[in-house]
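Removed: one protein chain of the complex. Kept in place: all other protein chains.
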Amino acid sequence: MPFTTQRKVRFQHCDPAGIVFYPRYFEMLNSVVEDFFAEAVGHDFNQLHVENRTGVPTAHIETDFHAPSRLGETLTFELTIRDIGRTSMALRTVALCNGEPRLTCDSTLVFIDLDSGRPLPWPDAMRRRFATEDSQGKQP
Amino acid sequence: MPFTTQRKVRFQHCDPAGIVFYPRYFEMLNSVVEDFFAEAVGHDFNQLHVENRTGVPTAHIETDFHAPSRLGETLTFELTIRDIGRTSMALRTVALCNGEPRLTCDSTLVFIDLDSGRPLPWPDAMRRRFATEDSQGKQP
Amino acid sequence: MPFTTQRKVRFQHCDPAGIVFYPRYFEMLNSVVEDFFAEAVGHDFNQLHVENRTGVPTAHIETDFHAPSRLGETLTFELTIRDIGRTSMALRTVALCNGEPRLTCDSTLVFIDLDSGRPLPWPDAMRRRFATEDSQGKQP
Partner (left out) sequence: MPFTTQRKVRFQHCDPAGIVFYPRYFEMLNSVVEDFFAEAVGHDFNQLHVENRTGVPTAHIETDFHAPSRLGETLTFELTIRDIGRTSMALRTVALCNGEPRLTCDSTLVFIDLDSGRPLPWPDAMRRRFATEDSQGKQP
C-alpha cells in the first residue's frame, strides 16, 4: 500500500498553455516527500532540518510526464519505497487524476548532515519505519 | 464570519533564514482567494478563466508582515469582504498561527473580460453570493 | 537617479491568462532589492545572510498594478530610497515596459539579526552608501 496524498491543481501551478508548468510538479512532489516523512516516517521536515541539522536532498530524479494536468483537477500522489541503502533511499511516486496516470517519478534521496554536507546512515528509528512502509508497499 | 482556510508552511515556502519568503505568502493568499471563489462564491477558477474567459486580477495589494512564519507551522487565513463595487471588490485577509497575527493583507480585485482586458460588472449570481458572505462578515 | 535593472518576462512568470501572475512580480522585486544591495550598497545577500547572519525582511509592502505584462516583454525596474530610519528603509520601485508603467511598489525593509530576529541599526558603511544613492535619487 503506497503512501497516498492529494494535491489540487491551482492557478499558481498553471502556465500560459493552461496546464501545469512542470517545475511546479516538482514542488508538489517535494511536498509529498515532506508529508511522507512527517506522517509515515514520523519525522517532520522542521525536526529534520532545523532541530537535527540533517537533510534529504535529491541526488537523482527522473520523470515521465504521461498527460497534462489542468486547473482545478485533483491529483492523487502514490509514493512507494523502491530501495533503501545505508545512507540513501529510492522512491517511486505516481500522480493520477481519476485513475489516469499523469506522471511517474523515480527519485533517489540521500540522508545528510547539513553542516558537513556528508551522507549519514539512516537512524534505526527511521529505518524501522521505512521497513514497515516497505513491507506494506510489497503486500499483495 | 470570515471565509477561513488553512495552509501548512512547507519547505518550498522557506528561505535561507528558515522563514517564509514573502513572495510565497502571495501564492498562499492567491490560493485563499481561489478557495473563496470556489467554495463561497460558487465559481471555481477553471470556470472563471477557462470556461467563461473572465479573470479577477489584483489591482492593488497592501500587506503588513507582523511576525515571521516557520517551517511546519499551520497558518489560518481569514478572508472578509471590505467593499463591493460595480466591477471590483476589496478584501481583507489575515493570517494567524495559534491566534498570533502573521500578516494583514488588503487587496482590490477587478472582474475582467480576459480577451479585452476590460472590467465587467459582477454577474448577479456572484453579487448575491458576495452579499451573503458580506452580511455574515458583518454579523456580531 | 534611481538604481535601475531589467527583467525579462519569462514563461515561468505567466499564468493561464498569459500575463504575469502577481506573486512572480514579488520574486522579481525581491531580486531587484538583491541587486541593489550587491551593486549599490556593496553587500551581497550571501554576505548579509550567510556570513553576517543578518537579514532585510520586508515589514510592509504596497503595490499598484497599472497594466498587465506579457510573455517576452522586458521590464525596467527603477528603485529609489524614500526614507532611511535607524533600523529600517523605505523604498519605491517602479516597473516600466517601453516607458509604460506596469507597477509601483512601496516597501519598508528592516535590518535584523537573523538569530534573535531583532532590528539592528544600519552599519555606518551601509548608511554612507544609502546616503550616496539617496542624494543621487534626489538630484534634479
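Each chain gets a letter, A, B and C, in the order it is written, and its residues are counted from 1.
One rule holds in what follows: contacts are C-beta pairs under 8 Å (C-beta built on N, C-alpha and C of every residue); 3 or more make two chains touch, one makes a residue touch a chain.
All of these numbers come straight from a predicted model, not from anything done at the bench.
J.: Which is it among C:F3, C:Y25 or C:F45 that touches the chain not included here?
T.: Checking the options C:F3, C:Y25 or C:F45, the one contacting the hidden chain is C:F45.
J.: Could I get the residues of chain A that touch the absent chain, sorted low to high?
T.: Touch set of chain A with respect to the missing chain: 16-17, 19, 21-24, 26-27, 30, 49-50, 55, 57-65, 68, 114, 117.
J.: Since one chain has been left out of the picture, which residues of chain C touch it in the full complex?
T.: Chain C touches the chain not shown through residues 10-12, 18, 27, 30-31, 34, 44-46, 49-50, 70-72.
J.: Residue-wise, where is chain B in contact with the chain that is not depicted?
T.: For chain B, the residues touching the absent chain are 11-12, 14-16, 18, 21, 23, 71.
As a convention for this text, only the chains that are shown with their structure count from here on.
J.: Please compute the C-alpha centroid of chain A, do the same for chain C, then give the distance between them in whole Å.
T.: From the centre of chain A to the centre of chain C is 34 Å.
J.: Approximately how many whole Å separate the CA-defined centres of chain A and chain B?
T.: 29
J.: Where in chain A do residues touch at least two different other chains?
T.: 11-12, 18, 71
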